[in-house]
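Coming up: chain A.
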Amino acid sequence: MARSVAIFVTCIVDQLFPKAGLAMVDVLERLGFEVEFRSAQTCCAQPAFNSGYQDEARAVALHFIDTFADAETIVVPSGSCTSMITHHYADLFAGDSKTMERVNALTPRVFEFSQFLLGQPNLDSLAARFPHKVTYHDSCHALRELGLKDAPRRLLGLVKDLELVEMEAAEECCGFGGTFSVKFAQISGAMARTKVDSILQTGASHVVSLDSSCLMQLRGALSRGGHKVETLHLAEVLASRG
Partner candidate 1 sequence: MDSREVILERVRRALGRKPGQKPLPPPEPLLRVSYRSPAARLALFRSRLLGTVTVVPEYSGVYAVVEKLLDGQTAVASGHPYLRACELGKLAGVFTDPEELRNACATAGAGITSAYCLLAETGTIVLRACPDEPRLISLLPPVHIAVVPQDRLLTNLDEMLSMTPRPVDEDSSAMVLITGPSRTGDIEQFLVRGVHGPGEVHVVIVQGKTPPL
Partner candidate 2 sequence: MSAPDSAIRQTLADANLQLAIYSNTGRFKDNRVKAVAPDQLPEYQDLRTRAAAIKRHTLAFLDVYLLQLENAVNDNGGKVIWASTGEEAAEFIVKLAKDRQANLIVKSKSMTSEEIQLNERLAHNELEAVETDLGEYILQLAGQRPFHIVAPAIHMTRHDVADIFTEKLGVAHDTVIENQAMTARRVLREKFLTAGIGITGANFLLADSGAVVIVENEGNARLTHSAPKIHIAIAGIEKLIPRTRDLAVFLDLLGRSASGQTLTSYTSIVTGPRRKGELDGPEEFYLVLLDAGRTKLLADPDQRESLQCIRCGACLNACPVYRKIGGHNYPWVYSGPIGKVITPALQGKENNAWLPFASSLCGACGEVCPVKIDIPGLLIKLRKELVRSDPADRSAFRVWAWLMRRPVMYGLAGRIGRTLLRRMPLGFNFGPLAAWRSERDFPAAPSKSFRDCWKERKK
């Protein structure tokens, strides 16, 4: 019997980058998983939490908890949303022992996509091929809160004909930062351009990341600068057969 995983397709992937979500499904199925999408899902609550709206964040987080309470494994195509759930739900519900029990029961079963994949024994069966020069952007929460530095790189290493070139500013923030990107658009834009310069220096044709929000920021800055570099979610690279 195929093992089953529930996916949490983050709101930004759902609404703006469905291809990344579909690619994740493709990869998971290729590894033999039965993928379940719970239609009640919406958002992890991070926008409200980061903006200081704790009550609103709690309400939405509870909705997430209700939606996924009985899921055995939950895979998320985002470091940032995963970290919101696994690290910051505890901040949100500190002092509410009843909910904390549910949070503690849920969070060990929530995995960021690359984190989850790396635990799989049959990664060879992916048979991914991507004949391009690629550079990898460390999204901040995946890197600093989840400690995901090697996992995505190791996965990229499995892709046939893919050349990974590290950029100098790989660990620097792209400048997205949720509402920061519009509240402080000029600073956010300047940060993105620094990142773009670093990407361009590698000569890569694609920049890959775990977070569609960072990719949206980078893509917007690349295209505004008239650069041809494309942005891809890691799942899209792993789903590719060249």
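Following the convention adopted for this analysis, a residue touches a chain if its C-beta (ideal position, glycine included) is under 8 Å from a C-beta of that chain, and two chains touch if they have at least 3 such contacts; residues count from 1.
Basis for inclusion: all candidates are chains of the complex that A comes from, given by their letters.
What you are looking at is a predicted structure, and each value in this text was computed from that prediction instead of being measured.
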Inset, instruction - Please find, within this complex, the candidate from 1 or 2 that touches chain A. - result: 2
Legend entry - candidate 2 partner contacts - residues on chain A that touch it in the complex: 9, 11, 13-19, 21-22, 37, 39-43, 45, 47-57, 59-60, 63, 91, 140-141, 144-145, 171-173, 175-192, 194, 216-217, 219-221, 223-224
